[in-house]
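Partial view: only certain chains, each at its native spot in the assembly.
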Amino acid sequence: MNPIKLRQTLESFFNEDIGGADLTSETIFSPEDKASGSYIVKAPGIICGLPIVAAGYRLIDPAIEVLFHVNEGDHVDTGDEIMSVTGPVRSLLGAERVLLNLLQHMSGIATMTRRAVEILNGSQTRVCDTRKTTPGLRMLEKYAVTVGGGYNHRFGLYDAVMLKDNHIAYAGSIGRAVQKVRTNLGHAVKIEVETTSLEEVKEAVRVKADIIMFDNRSPEDIRRMINEVPEEIVTEASGGIDLSNLAAYARCGVDYISLGCLTHSVRALDISFNLKKIPQPQKLKE
Amino acid sequence: MNPIKLRQTLESFFNEDIGGADLTSETIFSPEDKASGSYIVKAPGIICGLPIVAAGYRLIDPAIEVLFHVNEGDHVDTGDEIMSVTGPVRSLLGAERVLLNLLQHMSGIATMTRRAVEILNGSQTRVCDTRKTTPGLRMLEKYAVTVGGGYNHRFGLYDAVMLKDNHIAYAGSIGRAVQKVRTNLGHAVKIEVETTSLEEVKEAVRVKADIIMFDNRSPEDIRRMINEVPEEIVTEASGGIDLSNLAAYARCGVDYISLGCLTHSVRALDISFNLKKIPQPQKLKE
């Protein structure tokens, strides 16, 4: 991950939460007061965001020491201590909420992704994400999908071509749309074509799309359509799929299944941060 | 909402998705191609984000006309058309994903908030949010909570004092912590105290905290504790409460119940955007 972009992103997140100052902690604690704290998982899941948390603490206060007890992507269980930190109390509490929000959100994504991956286990089908991400968090959310074992679809409108119904309707046909792209864009960009019928699949195959997407099709439809697609073209099922019906799609032989729910409806993994062992201050500054 | 901050926020969201260019649409459509589109709700819920969407379109292309068919905060049903837009196709498709992601996310929050509000119906208890928001989206998410009928807790570390266990432990007691705040901070800031026992509640009452929070207490505990609190002190229940056990808390007589789940585990409201009536282009620019 680009360390400069990560730093700038975290800076804006901290400014959102801290504003001018942490009124409570700056009133209660002096800059010299130290403590250590611990991150405890409150529900089973996949942990994601440890390097982001480490970068966050470095930004707030380089004097904070961070110690990880698990690895990024590990499965963790209720009660597991995943990380401990030591440093100035003010800094620890000032950074707490933002880092916890990120850690819980990213772990939530990784956890749901892992569940999807496990449902597809035994098949060759991969899980991938979509552009249905939370605005401002795409880099972090797409990273969380990979930590969970999933794959990234395109990152934005700028890094791959996706010919949807409107593009195709406007161009006149899949063939004309693909040709227009080939005529105008270079070789570094993949071309994906959305299809909804056998005829469209055949046309997409004929013009050698890089990826053929079956849009909002049933597993049965896809099984039929996929027969028309030669091995060198990647296939993707998309639309209306979530963890409840994923297994049915796994048996279609499709290469990728894209799941908007991985990022548009994230259930945060419950993680708590507990300050422990605050030594009693020598003399109370009043 | 601050229009300047909203604009800057939307600009960064659009840049995240569009990057340098929308490769597909800029290849297929010419700048002159126009179309109109329609937002259709795919599940019942509370619509939220209409003014944000309007501001977003203005930013991308002032030539886009936006027409709302419902009001912000309205309950909508599957199939309802909430908004229609007309303008250059490139602009409509370039703005689509970001605005849809925001609309779905904010409507998801408003919908869950409304559900919570309805559970509490008949009681005097209000629903409020927490700082467990998605980093970068606090302004928008807290706004969505109010659209759903909920209330906002503090916006960050900068606009209210919240004395938690660590602050209290370090200061020595609730009384000393509150006094330290009163000695050091001015009159424009509210002081909330977290309590977990009857003794703590009594002490918080004695020192006249503005708000007393019952942290992770059962409805029974709260009913007992709340008896000690005079009417002029606001009470709040927090911790471990979600829609499943909210009703039980409603009967405690607490003034506010804060729900982290409103924003940390958002389920997007399903909304689709359909381009319609794209007139066939006169002559295909190839």
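Miscellaneous remarks
Note that the chains take the letters A and B in the order they are written out, and that residue 1 is the start of every chain.
One rule holds for everything that comes next: a contact is a pair of C-beta atoms (placed from the backbone, for glycine too) under 8 Å apart; a residue touches a chain by one contact, two chains touch by 3 or more.
What you are looking at is a predicted structure, and each value in this text was computed from that prediction instead of being measured.
Here 2 of the identical protein chains are placed; the entire complex in the file holds 6 of them.
Assume only the chains that are shown with their structure count from here on.
Taking only C-alpha atoms, you rotate chain A by 180 degrees to land it on chain B; that is to the nearest 5.
Distance from the chain A centre to the chain B centre is 21 Å, each centre being the mean of its Cα atoms.
Taken in their complex, chain B has these residues touching chain A: 9, 12-13, 16-25, 27-29, 33, 35, 89, 93-94, 97-98, 100-102, 104-105, 108, 131-138, 155-164, 166-167, 169-172, 176-177, 180-181, 183-185, 189, 264-268, 275, 278, 281, 284, 286.
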